[in-house]
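This is the structure I want to talk about, given as structure tokens.
Here the complex is missing one protein chain, while the rest keep their positions.
Chains: A, B and C, in written order; residue numbering restarts at 1 for each.
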Amino acid sequence: MTITVKFFASLREQVGMADLHIDCECADTVAEVWQTATDLAMPANTLMAVNQEYVEADHPVRDGDEVAFFPPVTGG
Amino acid sequence: MTITVKFFASLREQVGMADLHIDCECADTVAEVWQTATDLAMPANTLMAVNQEYVEADHPVRDGDEVAFFPPVTGG
Amino acid sequence: MVVRILTEPFDPWQTVQAHQRAHLAPGSYGATALFVGTMRDFNQGDTVQAMTLEHYPGMTERFLEQISRQAAERWDILDSLICHRVGPLNPDDPIVLVAVWSAHRADAFDASRWLMEELKSRAPFWKKEVTTEGERWVENEGSGTRN
Partner (left out) sequence: MVVRILTEPFDPWQTVQAHQRAHLAPGSYGATALFVGTMRDFNQGDTVQAMTLEHYPGMTERFLEQISRQAAERWDILDSLICHRVGPLNPDDPIVLVAVWSAHRADAFDASRWLMEELKSRAPFWKKEVTTEGERWVENEGSGTRN
């Protein structure tokens, strides 16, 4: 399966990537997508989205999903 | 003593006067100013001011005071 | 801290912009909260064709200045502006503008709302509507039920 992974803001800089695709049967959950995509431990306050909706780390992922990781938001 | 009396909005129309001066020793309180100035009973929800500050009906009046009577406000 | 009683129609957006340029240092304020009350063409089921707003010259300004000072004591605000129309109004005319500038949004929100509630409940203004049924003084319907 193919999953698009996105990182934003300070996480993007820490991970050193903005976008990547993972193409294997190696991740059943959002947390496992992080482990597959990066060498780092996930910061405690990381926010996660699947297909542009907020989810928790144990949320399942499926072929074609867009999974995003980002720090606490600071807009407005 | 001279007291300036003002009526506003629906009270002005009911009383039939906007401004008047009373010039006698006939009113010690705001309620007595009303009685001196008009032939009507004061409506229950009437608001009162002396020298442009809200007061209650038993507030004393002095020479030179400006006493105002008006209905509940509806601005904004 | 400015209070204005206006006898002519005004544009609230231009008024706020002009006030901001004249009174606020660029970069000093992070939060501006605004309320604009506009004359509707209906009220209590009737079409409203026109309105006259009466006030108590002197006391009205004094009251609005008092609540502006109280807001500045109670909240951390940089500036405030209150404008209120009097005289003859037509539907869609802005009636009231309350604007508060602050470094922080909670102060701007809280102060602007408090100013509007004080103005609605205590500032000496009275509305007389011209409806298809004739003229009538608007009666106080209590907080929050009217604009």
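The rule is short, and it goes like this: a contact is a pair of C-beta atoms (placed from the backbone, for glycine too) under 8 Å apart; a residue touches a chain by one contact, two chains touch by 3 or more.
Owing to the predicted nature of the structure, the values given are computational and were not obtained by experimental measurement.
Within the whole complex, touches from the chain that is not shown fall on A, C.
For the options C:H23, C:H104, C:R122 or C:R136, the residue in contact with the chain missing from this view is C:H104.
The omitted chain makes contact with just one of the residues C:R4, C:H23, C:R40 or C:R122: C:R40.
Here one chain is not drawn; of C:R4, C:R62 or C:R113, the residue touching it is C:R113. Against the chain not shown here, chain C presents residues 11, 13-14, 16-17, 26-42, 91-92, 102-106, 108-109, 113, 116, 120, 143-147.
Take chain A: the residues that touch the chain left off the picture are 6, 8-10, 49, 52-54, 68, 70-76.
Criterion: only the chains that are shown with their structure count from here on.
Centroid to centroid, with C-alpha atoms defining each point, chain B and chain C lie 26 Å apart. Taking each chain's centre as the mean of its C-alpha atoms, chain A lies 72 Å from chain B.
A separation of 48 Å divides the Cα centre of chain A from that of chain C. Annotation for chain A: no residues touch two or more other chains. The set of chain C residues touching two or more other chains is empty.
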